[in-house]
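In this view, the complex is presented without one of its protein chains, the others remaining in place.
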Amino acid sequence: MHDLIRELYPLCRSITGDGVRRTLEIVSRELPLEVHEVPTGTQVLDWVVPKEWNVREAWIRGPTGETVVDFQDSNLHLVGYSQPVHARMSLAELQPHLYSLPEQPDWIPYRNSFYRDAWGFCLSHRKLESLVAGEYEVRIDSTLSDGSLTYAEAVLRGSSDREVLLSCHVCHPSLCNDNLSGISLLTLLARYLGQLSLRYSYRILFVPVTIGAITWLARNENRLSKIDHGLVVTLVGDSGRSTYKRSRRGDAPIDRILAHVLKHRGEHQVVDFSPYGYDERQFCSPGFDLPVGCLMRTPHGQYPEYHTSADDLGFVKPAALADSLEKVVAAIDVLENDARYLNLYPKAEPQLGRRGIYRALADRGSDGGREMALLWVLNLSDGAHSLLDIAERSGAPFQVIVDAASVLVDHALLKRVEAGDRP
Amino acid sequence: MHDLIRELYPLCRSITGDGVRRTLEIVSRELPLEVHEVPTGTQVLDWVVPKEWNVREAWIRGPTGETVVDFQDSNLHLVGYSQPVHARMSLAELQPHLYSLPEQPDWIPYRNSFYRDAWGFCLSHRKLESLVAGEYEVRIDSTLSDGSLTYAEAVLRGSSDREVLLSCHVCHPSLCNDNLSGISLLTLLARYLGQLSLRYSYRILFVPVTIGAITWLARNENRLSKIDHGLVVTLVGDSGRSTYKRSRRGDAPIDRILAHVLKHRGEHQVVDFSPYGYDERQFCSPGFDLPVGCLMRTPHGQYPEYHTSADDLGFVKPAALADSLEKVVAAIDVLENDARYLNLYPKAEPQLGRRGIYRALADRGSDGGREMALLWVLNLSDGAHSLLDIAERSGAPFQVIVDAASVLVDHALLKRVEAGDRP
Partner (left out) sequence: MHDLIRELYPLCRSITGDGVRRTLEIVSRELPLEVHEVPTGTQVLDWVVPKEWNVREAWIRGPTGETVVDFQDSNLHLVGYSQPVHARMSLAELQPHLYSLPEQPDWIPYRNSFYRDAWGFCLSHRKLESLVAGEYEVRIDSTLSDGSLTYAEAVLRGSSDREVLLSCHVCHPSLCNDNLSGISLLTLLARYLGQLSLRYSYRILFVPVTIGAITWLARNENRLSKIDHGLVVTLVGDSGRSTYKRSRRGDAPIDRILAHVLKHRGEHQVVDFSPYGYDERQFCSPGFDLPVGCLMRTPHGQYPEYHTSADDLGFVKPAALADSLEKVVAAIDVLENDARYLNLYPKAEPQLGRRGIYRALADRGSDGGREMALLWVLNLSDGAHSLLDIAERSGAPFQVIVDAASVLVDHALLKRVEAGDRP
């Protein structure tokens, strides 16, 4: 995953433009993507697809002609969606267009001017303070013109046409955790899922935040009823603990599943839905109310590197990425394997010892966890409890419960409930 | 409020008699009162209106003829509802009729002998201990005769005939917190509400505790179905934290509202209903089960000054009274303004920036609270959630949510649900 992040890092992404296109091209080497271009001016729900923004060059030259800020050094230097400018001005006139972080004097902030006519540069506070009075030349060779908004989706077909929606945003320039970590996690996940025989179909979205999700929703309203579960994946590479933010519903299966998966995988937090954050805002708007949560590590705004040049290749840890991926895989494992079963010997306990799957009780040793799982599955498999219910009530990890159910099915003690067995 | 308390303080109130009449006369200078007189002997539910009690004078003279206790000094000196007495007796004979507080030797206790034939005097323990052996003259020039029980109500008509019941008791003599604080708070509240255009009608009761509330209930059974919310107001002037005692129902709107209002206003406690306390006992009896809670500061019996001469003008703090009034006003603000709304752009988020009510997100500054309130109102205004629901879920104060809804209505993003929009 980290290699993919390294390749995507230098590109100048925004909510439209060639940076997004190039990003999706690179991802499409790893998995087949359906790329969509939606023209400027298209009405998408309450919004309109904006003009496309591209940049050739952008710099500021100082009184002595030296370049003091250059977009080529870091695409964070240019405020996103800056209008074209070529002008000479005093430092005093330039100052209102310059943004820095006094409390982090070596970092470049990340800023945008979406849906406004404006321009600006971001630079380290140390650099800003070094500027001397005099005449400056400012050059932004950008275009803001009719074009299109670009997004992509990958679909992995399962035996059912019921869908799981996985989504990440692809509109941030040289920031790693936000959100190259999400892009790379979903790319690898898709490759992994592609090797499996799946029950659900998986739809993976690579969209510019807000306008991209809204565009996708506008164009796919008629398929939303197929979505049973969803997850926005973002900020999954920092070394903080995992955070799951519940869907608006709060008690959707995806909410129970992520809470279960995280509970068995170390320190974490589960927080309630709120209508601010990433594209769960759009998926969970009241007119759609999709069961979509959000998996992160440290939430946006709660680490100092957020939206600065310090969210770089070193900030994202391969071990954290791998841990996040493992958790998403575990959640999908629950989605794929949860079902209700019927104990075929529901009156008292069946004699497990005689069947050779259960050593005589007097002999109980260290494998208590697996044996307890057998007893839990038998006790709760009354057709009303799913395996996830049993995992939650017993306190055992889902995988242990699935394994126990499998052993019991093999010994003809348990039978899967066929109708309506989605969790 | 404190001026009104000062004027009412010297009057000798009890469950009947001229002290209550004079009290209601003074209150009626501030707001129009309907005063009721209910004759002695009237059956009111399981009770009977008692004889009326009035006192001209009451004193004890010592062996040398000096007055040692005089009702004129403090009406607490005389046990309430004392029978007339004029007799000479030894100190030993007098002792069983004398009440003091050994643990608070300078305070006079407050005692009654309602519904019993008895008499007695209350005095400081220091005074009691100074009494010498000898013959004492006891004089209680009281009348206990057919008359009437006096109570009053004020009604403020709103656009609806659905009612909010507010009640205080008016039967305690020279005690300030219990309950001149409640009388004065509801008097000022009524004046304030009189200036507003109201949705609910407000019925404010000034009644003797227990028998007064029972009398009112007996005479108003046919109107109880109009009461949607109610609050008993008492002990609202001491410097302790606020206490809200839930209605018997425990989850009535008034219970949620007071919990919400107090949560955003500093240290406080919310306690469950119990069938002891003030007139909420009667309103919440199982045959009525009205949604009536009780707002206090320190509950009865939990401060040493309770039912003693130390519950005086200095014990009630103007700042505490004002704080209590502000909380009742805030609760009424919720009652008046809570409603359900419909987001008219429920699919994804509407573009707030374009409408000028929302600065572009990249620009988010310190006003996050108000902007979050806009997002919460939009997200939860699906016709099922009221503004109070939204305030509770978002953690924002109700007023911030109301303001956000108002801005959104002004920009045609939100519409009030008209039918059945009471909380």
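Labels A and B are assigned to the chains in the order they are written; within every chain, residues are numbered from 1.
One rule holds for everything that comes next: a contact is a pair of C-beta atoms (placed from the backbone, for glycine too) under 8 Å apart; a residue touches a chain by one contact, two chains touch by 3 or more.
Being a predicted model, the structure only gives us computed values, none of them experimental.
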item	value
Touching residue (missing chain; options B:Ser225, B:Ser274 or B:Ser406)	B:Ser274
Which residue of A:Glu25, A:Glu326, A:Glu349 or A:Asp410 touches the chain not shown here	A:Glu349
Of B:Gly287, B:Gly314 or B:Gly356, the residue in touch with the unshown chain	B:Gly287
Per the touch definition above, residue among A:Val48, A:Val329 or A:Leu375 touching the missing chain	A:Leu375
Interface with the undisplayed chain - residues on chain A	343, 345-351, 353-354, 360-362, 372, 375-376, 378-382, 393-394
Contact footprint on chain B, counting only the chain that is left out	45-47, 80, 111-116, 210, 213-214, 217-218, 221, 248, 274-276, 281-282, 284-289
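Note that in this section only the chains that are shown with their structure count from here on.
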item	value
Separation of chain A from chain B, taking each centre as the mean of its C-alpha atoms, in whole Å	54
